[in-house]
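The other protein chains are all here in position, but one chain of the complex has been omitted.
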């Protein structure tokens, strides 16, 4: 099936106007041997009723489990209005607002978004989105290296999400940038300050600071920021936007605040959707604005002096600056930002603060319930936001599938990424998790651990 | 929880402007003994996340069965665009278009709807909706009686949906209108022409003709219409709008066509929703327009001569005519009509024709499969549209629940409404039913009938 | 001006995504039953349809876009979760004649709603069957009739209705076979009790009353009125369209009413949908319970059952083929649960606060109130008769000019008692800023009316269309588009 409105009569009329007999003739500049209309692996067309049925069947297969994973994507309540409005045709089916006068809706919304993110992060400016959190970090790294000229080394603590590290690696490695690891303290689960002190030398362009870090633990952001700044390093903060309702804004870390702030926007009203589409946010100081990748919306006036909005500083971007652009990014994550802006407006500062607090409190409660089980312990002693690492005296490879069968997604096992945490699980309980659900989890975990307890841990 | 935006400061400011100290004072004209703020049976407030969770749980309880009932409400495919657009705020949250200039969207849509319905039914005019099919019939009866003055008797064949009969009875009986039954032929399942010939006397205001009738069978609409007109009777057609893509339009029944056409609009893009909201449609001849109940939209021009739309002939309605109005109807089913207009536009004449044909063909196939079972037979010999009555040699009271447990809603049992059809089931397979689903049905029915077969039928 | 969808239609165009491509024979249906010409439905692509109706929608004022203070209509915010949940598959996909066992989720919500409505109305039983306010009225009056009939009290052939009543009230009484007798209203907005006393009697079947009335004031002598009518053997019908004013504060059952309807699309915020669907549940006192319409939803040890005529022999019967506007009732239930016990009272508090604030400020701005010394309830009436006399600018002109300024007009020329009237109902969900904006617009128009009356009289000027010719609409009736090319042969 297709969405082509032409009738036979119209086709004939159009061919006549062009002066050809058949549509095929319109392809006569293509070398004949290249024409190949065989598509053996594309199924025959379905109508809408058919695809709805098929999609429903497939969606029904999928996850109606109780989810206790966070690890970079968080299951929060999303107000019904968010997606009902974000998917209005005027937002859904428009493109990048190149014609400002015909795109004031998207433009004003993006300006409002930028303002909200700047305030949430405590920074001076924000762009209009990047793809997602991890690649946003990569862009921040490139940006820091540009800003710092000669310096090509970036300090990447191991407490950052492993996916962020890998993504950054992929994106920056071809430019000769070096990502140096900083290990973490086995006691606090935060950046090893001693190792950091040694590594943070003159050739370092920036220090990346995750807050909360991958383990859910809170880093000593003030000290870290001041240390970095003392050594002439920029600070790239990687933060969870919901946490910022209660945690200190990166703009206020240390004496001068972070220089660049990035993160995953998903917690702000974006469904989990197996990983995307999400959006990356990026804020920075005014000073760095010309190094920033991505779109930027500015407020200006029209010919009558009336307020209006337009894309601005486009000279940083690929469509103007080409090989000298700050990034190759073009299409970004507009619709997701629309949803996030709606989310922040519907929740308000008080609403998001309660989400943050409730997620924190629920994770505390979960940790309490789980560690009441013999063989389950908290690993690190730092305060955490809404995630926590637990050590479990049972075979982790079996635990996850066994719990999944019981309808519980137990958490993110750390063995693939951290050898020394091979028996550990990163758990999360957002504001949506109920006490009953935690009890279900605890019950099944208790059963599993008591059955599979390892010998003398 | 509530949706009140006022802050404490604003409340104070507003009370000051009014000149009172507390909101309670604004109620000081109400006799004090009437104030009662106790609400013991209203639960405490929930937030949106809570009500979503609760609603999901309750909805999950409900019917994900394979449905083979029609009997006045039909499970058709509804294009995704229908409800995504109908629930746009501008349609969803507006009201009756009293201020025409600020309601051209709704008004033009309703004018288009009227035009579509008039064409579908082959009538000259259409109103903008009534509540649903059965009460629309009641309004048609009242309208016929008004138009026919002294005549107070209406002929109601037993082949009409029992729910329509009961509803009409409820609504018209207080005005002294008599509904006379006309029985049906046990062979054809259609109106008993002999009895009709006798009953159709001078005092009859109108003959009601269902097409297809409740049993799915096709009535001899041309003869019936001509007979009625010969006897000075109006003809009220009760039709399924989807069937009209293939069945003769009431406007063309007999020599002069039906006078009033009503029916249930649900098949045109409205979800089953346990029975509502649906909408009733009503069309009639130009001659009867001033007797018609409900809203009517007219095309006119504005001060510049530009085309525009407005409510018209409001003098028929209760808000102007009060006790002399054609009906008390005020709020009707606007949103449903919006959806139906979208449905008809997205499907087009060819699309609805295919739906009608496929529903017909599927029901044929279903009947074939079911009557292949020993003890299952077709009852009537008339051609049918997309429903058919089957006689089943098994205890009907047990059959329905037994099939439901198997995930199959077997059809509508007729014992409650037709004593002589106590062992009969009205079945329907719309275009959405697949052959596999029919096979599942046939398999379970076969098992049930072979187990529960009654002695010597 | 947006072209009609028919003018965008091209013969032979098929929206293939909605098409079943098979050739399907109709060989078993004799030709005499079949249609010979295709209906004139639009032949457009999905994109054309989407674009057309999206653009049409933008021509509407609505709650989601504009302040909409349409008196007596309670145009309050429609929470979006109500729409979402009502469309959940389990709710929206169930056939109305499927066994009750397949609908326990929905039925439990509806049963809960009945309990909530009983409590707020102070009545003994509730039926959710009526599909709008007017059908609720019908149900109520039909029950009153059934009650008198059951007692063979045959002489009661009149329903009393105050002259301020909504048009549905007298129209309903007539549909139930009654004669209507109007009761005059005093200058202070209350019913003229003496006039009532003079007509109430053995011919009185009942009295229909809205309280607060459509005049935007609370009927202070409601207890006296109730006694008068009851003493004469009549019953009292409460038109609950204005329940927003007293939700959680006053229970109509305690005012002495025997039967009431509630407009859920008003008080319980189900969407008005450009003119419906609504829902008009009725509540009754003990003595009317047997007459309640079917179907009724009852509960017994956690199972919900739908009762039919055979279970309720005295019922006035069925009002629709199935179960009324179930999907709307569901939305009302969700709304009620969101508000909760305390939220109910806050609705009345803030609807009243907003109305009284607007009234006070407009009065200060020089507008004349129809009932000056009365409290506004959730709405109030302003009369522009002075403006009309002085400048020739009418309430209609004011209304149209308000549209120009981005505000939907209040209800105009209703109730009919008050000349050049604006019935203004802001509802509790509007913010102070919005109210102040409206006040500002009214002041501007007042000034314009004095200084450049023609500007106001020829309004609107800023909408896609200028003032429409209603007279022509009625005289040169054009209610159906005619395809000049005629129907196409199949």
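All chains are identified by letter, namely A, B and C, in their written order; residue positions are counted from 1 within each chain.
We adopt the following convention: a residue touches a chain if its C-beta (ideal position, glycine included) is under 8 Å from a C-beta of that chain, and two chains touch if they have at least 3 such contacts.
Remember, predicted model here, so these are calculated numbers, not experimental data.
Student: Over the full complex, note down every shown chain the hidden chain is touching.
Tutor: A, B, C
Student: Out of B:48, B:124, B:317 or B:431, point to the residue that touches the absent chain in the complete complex.
Tutor: Answer from the full complex: B:48 touches the omitted chain.
Student: Have a look at A:264, A:387 or A:437 and name the one touching the chain we're not showing.
Tutor: A:264
Student: Touching the missing chain, which residues of subunit C?
Tutor: 8, 10, 13, 17, 45-48, 50-51, 54-55, 58, 63-66, 77, 79-81, 338, 429-433
Student: Which residues does subunit B use to touch the chain missing from this display?
Tutor: That gives, for subunit B, the contact residues 1-10, 45, 47-49, 79-81, 84-85, 89-90.
As a convention for this text, only the chains that are shown with their structure count from here on.
Student: Among the chains in this structure, which pair is joined by the largest number of C-beta pairs in contact?
Tutor: Result of the pairwise contact count: B-C comes out on top.
Student: Compared with subunit B, which chain's mean CA position is the farthest off?
Tutor: A
Student: Please work out the Cα centroid separation of subunit B and subunit C, and write it as a whole number of Å.
Tutor: Here subunit B and subunit C have centroids separated by 20 Å.
Student: Quick one: subunit A and subunit B, Cα centre-to-centre, how many Å?
Tutor: Roughly 48 Å separates the two chain centres.
Student: Residues of subunit C that contact two or more other chains, please.
Tutor: Those would be 13, 15, 17-20, 44, 46, 50, 54, 79, 81, 83-85.
Student: Mark out which residues of subunit B touch at least two other chains, giving numbers and ranges.
Tutor: 48, 52, 77, 79, 85, 87-89, 431
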